[in-house]
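Take a look at chain A:
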Amino acid sequence: MADNKFAAYICSGCGIGDTLNVGAMEKIATKEGKMALVKSHAFLCNTEGVQMIRDDIANEGVTHVCIAACSRRAKTEAFNFPGIAMSRANLREGVIWVVAEGAAHDEVRQEMAEDYVRMGCAEVKKMIVPGGNVKESSSKRILVVGGGISGMTAALAAADAGYEVVIVEKAGQLGGFAKNLVKRVPFSGPYSEPQATGVEEMAAKISANPLVKVHLNSTVAETAGAPGRFKIKIAQLSDQVGGALAEELVGAIVQATGFTPYDVTKLTELGGGQANVVDQAGLEALAKSANGGAILRADGKEVKSVVFVQCAGQRGSGGNGSGQHLEYCSGHCCATSIKQAMYFKDANPEVDTVVMYSDLRVPGMGEDFYRSAQTKGVIFTKGKVNKVAGGGSCKVDFRDLILDEDTSVDADLVVLATGQVPNAGVNLDDWTAVVTLADGGDEAAKAKTVEMKRGSVLNLEYRQGPDMPQFKYGFADSHFICFPYETRRTGIYAAGPTRRPMDMLQAQEDATGAALKAIQAVENAEKGRAAHPRAWDLSFPKVRLEGCTQCKRCTVECPFGAIDEDEKRFPLFNEERCRRCGTCMGACPVRVISFENYSVDTVGSQVKAVNVPDQFEEKPRILLLACENDAYPALDMAGLQRLTYSAYVRAIPVRCLGSVNTIWITDALSAGYDGVMMMGCKKGDDYQCHFVKGSELASYRMSKIGDTLKQMGVEAERVITHEVAITDHERVAKLINDYAAQIQEIGLSPMKF
Partner candidate 1 sequence: MSDINSQAVARYKNNFLREVEERVEDGHWVKMCMQCGVCAGSCPFGPHWEHSPQKLFMMIRAGKREEVLKTDSMWMCTSCYNCIARCPRKLPITHIMHGLANYAYRLGLSPKGQPNQVIARIFWNNAIKHGRVNELTFSLAMYFKDGIGQGIKNSLAMQGVGLGLMKAKRLNPMEILGGHTCKDKSGIAKMLTKAREIEDRRRGLA
Partner candidate 2 sequence: MAKKQYAFYPGCSSQKGASASNFLTSIKVMTEKLDIQLNEIPDWNCCGASIGYAEGGELPRLVLNARNLALTEQNMPGMDMVSGCPACWLSSRETAERLQEHSSLLAETNEALKEAGLNLKSHVRARHMTEVLIEDIGYAAMKAPVVRPLDGLKIAGYVGCQTNRPFGIAGESFENPMYLDKMIETVGAEATKYDQKGTCCGGALAFSEPEKSQKQIRDIVEAAYDSGADMIVTPCQLCQANVEIYQSEINKKQGTQFKMPVVYYTQLMSIAYGGSAADAGLNGQLIKAEKLEKIAGK
C-alpha cells in the first residue's frame, strides 16, 4: 500500500468554524488520524474547495480522502471523486446542529466533533476502492414466464425498449386467463362500458416482433446462474417427454404466471358444484357461447334473473363466517361482477341482475363503472349470503345488512365471485422441510422433492429452493411496502396476480414495472454493479476462504439466495445476485467476509478510534449503529430540525442492521463504551427493511447476545435495538436522550474500571 496517500479536509462553513475549534481538529487529523495532508476550507463544497481537493488528487497523489463537513447524505455531487476512497465525518448534521447551544456544551461538542474526525480518518484508512466486476459476456435478454396479459405486456414493453425477449407459455396459445373473457372491465374513459380484451392484438404484435421469441406448450425445466447469465432449460409439455430441452441464455426473468380461480366446488355452502351455480370464469363461458344474444344456462334455459355473490370464499368469510377458504380480497371481482351483470343488461334490460356485496370495492376509475351499472338498472344489495341452493330454480338466502333481516331471493343462475389463487410454484418453507428429511436419507422425502419440483415455476438451481420465496398467502415475493417489484431473488421479478391479487389493468402496469426492473438488472449485471437499492455500488463480498469454518450461516441468512455452496461445501458467492447489504458479513462468526469499502475493519476501526474518557471524567460514550436507509436520514433530519440530542453519542451508519457483526459491539463494550444502540427498519410481516430480512436477523442475533454480555460482566441494558422509520426524526432524538438518561441511571460501564 505504498502508493496510498491519505488526506483530510475540514470545512469551517455552515457555522462549523464558528462553533468548533477547527485548528484542534486539524491537529487530531494529523497526529492521531495520521493523515499526510490536512487542510481546512471556509466553504469546502463550493467550486474552489472542491478544486482544492481535485488538485491534491492530481498533483499530490492523494488516494484516500476524509471529508469532515456535513452528512454523507449531503453534497454528494460536489464530493464525488471517482477512483478515490472517501469517508465523511459528519460535523454539521451530526454535531453542531444537534448538540445544545451555549458555552456549557462547548467541551462535549468539541469532543464529539474530534471523535468524528478520528473516526473518519480511521475508516478511510481501511477502505479500498472497489475494482468492480465487469463481465465480458453478459446476456441482456429477458425471459418472461407466462404468456397471459401480464407476460405479453412485459414482453412488449421490454421489446419496445430494444431488448430481446423469450416467452415461455404453458398453453398452446398466448392470452392466458384473459383469452377466455368476452370483454374486460373498462380501462379508458368514460369507464362506463366493458371493453374488448385486446388479447388477439397483443398476441399478433408479439408474433410480428422479431425481438420476441415464443415457446408455446412449454415450461421452465431449469434455471441456473445469476443476473446476466441465467441458463434456462425449456421443456415441451406435449408428447416429447424425455426429448431434447431447448436452452436459452438470459440476463433477467419476469415471472408472470398469473392465477388459478379458487376451486368453486369447495364452496359447498354457497352451492359450489350444484347445477346453475357457476364461478365468474363459468359465466364468461356462458356469455361467450351466447355471443351477444340472450345468455343461456347449461340446461339451455334463458337466464331471466341472476344473482352475483361477492367475496365468495374470500376475505376469510367463506361466505358464512367460517374462516375457511381464502383470507384475502382478490380486488378485481367486484368490477368483474359489474361487468358480467352488464352482459345480461346489455343483451336484455329486463333481466333481473342483483349484485350481493358487503363492501363494494372498485379501485381506480371503477366508481364510474359502478355508477354506469346502476344506471343500467343493476341492483346492488348490501347483504351477507348465508346459503345458496342450486338447481332448476336457485335460491340465495342472505342477511340484508341495511335492513338487518334474513331474507332470500330466487334466481335462474347464481354466479360466485371467487378469488385468485397465485401460480407461484413451490413454497420454500415446505421445500426446506422436505429437503432436510431427504438429506437425512428419508426415501419418501426424496421422492417428494421430485414431485414438488414438478409444480415449480422456475426450477431454480439455487440451494434455497426451486422458486422465489413466497410472501403472504402464497403469493410470489415482493417488497410490498417500499419497492413492489423487488424480490429476494435478484434479477427475477414477479408481475401480475402471481405477486398479489389484481385486475387486468393493474397487471399491465405491474408488468411494465417488472420489465423495467428486468432491464435495470441486465444493465447493472453487465457493469458489475449491485441491483437496488445500492445500484451504484461496485463492491462485492470478498471472502478469505482459508478462514471459513463452513458454518453455513452466510448461505442460510443471505436474504437474496446469492450464496450457493461449491463442491467442497464452501460458500460460493454469485455476486450478480448480491445486493451488498452485508448480511453475510454480519453473520460470519469468524469475520472472513467483508467488502472493499465496507468491512469489519472500516467500522471496527471507527469504534476503536473514539476517545473513551476514563471513569473519573464521568462522560459516558454511546455507540449508535444506524441503518443508512432510514435511521441515519432520520438523524440527519433531526439535525435539520435543530432538535438536540446527547453529545455522548457516536453514530456510525451501517448498510443494514443485518450487516452488524457482534464483534463491533463486544469491542465497543470492552473499550469502555457505556452503551450500544442500534437503529434499524421495521421487521416482521409489514417489514420496512430495504433488504427484507436484515433487521429481523439483527434482532435475532441480538437476542442471543445476552450470554456474551454476562460473560463480560456487563448489564443487558447496555445493548438496545430500536425500529425507526425515516420519518421518525423527533423520535430518534428522544430515543437517544432517553437512553443517555438511562445510562446515567445505571452508571458507567464496569469495563472502564
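The candidate set was assembled so that all candidates are chains of the complex that A comes from, given by their letters.
Just so we're on the same page, a contact is a pair of C-beta atoms (placed from the backbone, for glycine too) under 8 Å apart; a residue touches a chain by one contact, two chains touch by 3 or more; residues count from 1.
Quick caveat: nothing in here was measured; it's all calculated off a predicted structure.
**Student:** For chain A in this complex, which listed candidate touches it: 1 or 2?
**Tutor:** 1
**Student:** Inside the complex, what are the residues of chain A that reach candidate 1?
**Tutor:** 360, 370-371, 374-375, 377, 379-382, 400, 402-403, 407
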